[in-house]
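Take a look at the structure below.
The complex appears here without one of its protein chains, the remainder shown in place.
The block that comes next holds chain A.
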Amino acid sequence: MNITTEQRQYWISVLAQAPTETLLQLSDSVVSDMPFDVIRAPEIGLTQVRARMGGKGDAFNMGDMTVTRCVVRSQGGSLGFSYVAGRNKPHALRAAQLDAMLQLSDFHQHLTDNVIEPLKQQAGESQQVKQQVTAATKVDFFTLVRGED
């Protein structure tokens, strides 16, 4: 199956950012009976966070963030990877499993329709709610004439 890097980046991003509970719920029925070889069991570590001076100048290190990674191989031979912010082994394992299965033509469409797109839609909705709450605090200040004495 021909998969572009952009496609894979898209679903990896959706899987990483999904709420764990929803991710597991949506994918349990497809994944739970599938055998996988665990190449690298879910593992918690750090990744260094970088920012830029003034937002766009030279980079500097801000600190680290926790991250969980995992690698599995599907029966179809595809390798699935995951790097997920935070410390969440079940999430990382499932994201890696789904990355592997999404590369297989037998599962790709089904998983896209039933896992990736619903997760993407949900993320969009919760972002919209956040935006609305924030937008209500948008303000127009009026400048008053200041006394000269």
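Quick note on the criterion: a contact is a pair of C-beta atoms (placed from the backbone, for glycine too) under 8 Å apart; a residue touches a chain by one contact, two chains touch by 3 or more; residues count from 1.
Operating definition for what follows: contacts and distances are computed from a predicted model.
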Absent chain per UniProt: "Large ribosomal subunit protein bL19", "NADH-quinone oxidoreductase", "Carbon-phosphorus lyase complex subunit PhnI" or "Phosphate ABC transporter ATP-binding protein, PhoT family"? "Carbon-phosphorus lyase complex subunit PhnI"
Who touches the missing chain here, A:47, A:75, A:105 or A:121? A:47
Could I get the residues of chain A that touch the absent chain, sorted low to high? 5, 8-9, 12-13, 16-17, 43-67, 69, 71, 81, 83-87, 127-141, 143
